[in-house]
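Have a look at the structure below, then the notes.
Missing here: one protein chain of the complex. Every other protein chain is in place.
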Amino acid sequence: MDKVADVRVLYADTDQMGVVNNGVYLRWFEIGRAEWIRRRGRTYKDIEKTGFMMPVVEAHLKYREPARYDDLIEVETMTDELRAASVKFKYQLKRAGDGALLCEGWTQHACLNSDGKIVRMPEPLINLLRP
Amino acid sequence: MDKVADVRVLYADTDQMGVVNNGVYLRWFEIGRAEWIRRRGRTYKDIEKTGFMMPVVEAHLKYREPARYDDLIEVETMTDELRAASVKFKYQLKRAGDGALLCEGWTQHACLNSDGKIVRMPEPLINLLRP
Amino acid sequence: MDKVADVRVLYADTDQMGVVNNGVYLRWFEIGRAEWIRRRGRTYKDIEKTGFMMPVVEAHLKYREPARYDDLIEVETMTDELRAASVKFKYQLKRAGDGALLCEGWTQHACLNSDGKIVRMPEPLINLLRP
Partner (left out) sequence: MDKVADVRVLYADTDQMGVVNNGVYLRWFEIGRAEWIRRRGRTYKDIEKTGFMMPVVEAHLKYREPARYDDLIEVETMTDELRAASVKFKYQLKRAGDGALLCEGWTQHACLNSDGKIVRMPEPLINLLRP
């Protein structure tokens, strides 16, 4: 997996357990796939401009160790299971410094046209998302 | 001011200070104005369907006492300073039970048409928002 | 599964696809388990007061149909796979009115003591969480 971004834990990301709230990680997954695509020379914004949307249709998160306020988090991302109309992004979030694995998971995405119908991805999009 | 809603503090709303994070209150302000409008027999969704949007252009928040996990919060709301193309919503958030004032503030809204231009509110909208 | 709560979709919950952002559903899952516990006569806050915490250690979400602004969402919740030191909460989110299934998923929780160590749940907690 490629490291694609660093994110800093905000106070607003923590909860009263003193750790990052479970809901925040899906935000970091979004950063992971956005920056993975950017490293390939395109942006998700570009994809939408060509008339396609790739919403999350399924997500899985395994929380290994808590992230804490002001931690720097390394976001690693890769694609997998590329199909005609769907793709999976996988993520690993590690604490910078000791590299401890904090959370891993994946999101499954369908390809929709502007009417919201599931459609086959055009060739350039498939090439962009190839693992 | 009219009490228009009760909201329950979630774990996700708290931060490691053990209190509700300052950013959450703008969410509760949104609940306040949405429910104030609903009590007048319309919804903000209806307003958007008629081709107008009323985004927040300015906001002010004064935090009086901390809200805590699982508190039940009473949201009180009223309108004020109704102009041709803008209106202010005012809010008071109180803890149910002892009625302690936790936060008060306001949001200023402009009336935009579907092109994003500031426009005069139509008569029915003005009547809806009248204090 | 028991319906334990209704939640109203906020403007802040939507994204530019015009639907609820995928990250919001974990918030609704929290509402589901909090209200499921409340219906059993206790609160999650009570559990923490007895010196135990039950953080999310794994989560799964399957997005079926988009939720939209101002929709009223019915949150159904149940427990499952109750073990000595863990429990699973399952959720179904349905649109009020037509009952369309919007999202289903689960969260796995470990029981921690105040030092953050995984421990067996005390008898009253096991009884509270029994499916």
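Labels A, B and C are assigned to the chains in the order they are written; within every chain, residues are numbered from 1.
Operating definition for what follows: contacts are C-beta pairs under 8 Å (C-beta built on N, C-alpha and C of every residue); 3 or more make two chains touch, one makes a residue touch a chain.
Small disclaimer: the values here were computed from a predicted structure and weren't measured.
Checked against the full complex, the candidates C:36, C:69, C:91 or C:106 give a single residue touching the omitted chain, namely C:69. From the options B:62, B:83 or B:130, the residue with contact to the unseen chain in the full assembly is B:62. In the complete complex, the residue from B:3, B:27 or B:42 that touches the missing chain is B:27.
Counting over the whole complex, subunit A has residues 8, 10-12, 26-27, 30-31, 34, 43-45, 69-70 touching the chain that is not drawn. Those residues of subunit C that touch the chain absent from the view are 11-12, 14-19, 21, 23, 69.
By the touch rule set out above, subunit B reaches the unshown chain at residues 17, 19, 22-23, 26-27, 30, 53, 55-63, 66, 107.
One rule holds in what follows: only the chains that are shown with their structure count from here on.
Seen from the Cα centre of subunit C, the chain whose own Cα centre is farthest off is B.
Interface note: subunit B and subunit C, two copies of one sequence, contact each other through mostly matching residue numbers (shared numbers exceed half of all numbers used).
The distance from the centre of subunit A to the centre of subunit B, each centre being the mean of the chain's C-alpha atoms, comes to 32 Å. With each centre defined as the average position of its C-alpha atoms, the distance from subunit A to subunit C rounds to 23 Å. For subunit B, the set of residues that touch two or more other chains comprises 11-12, 69.
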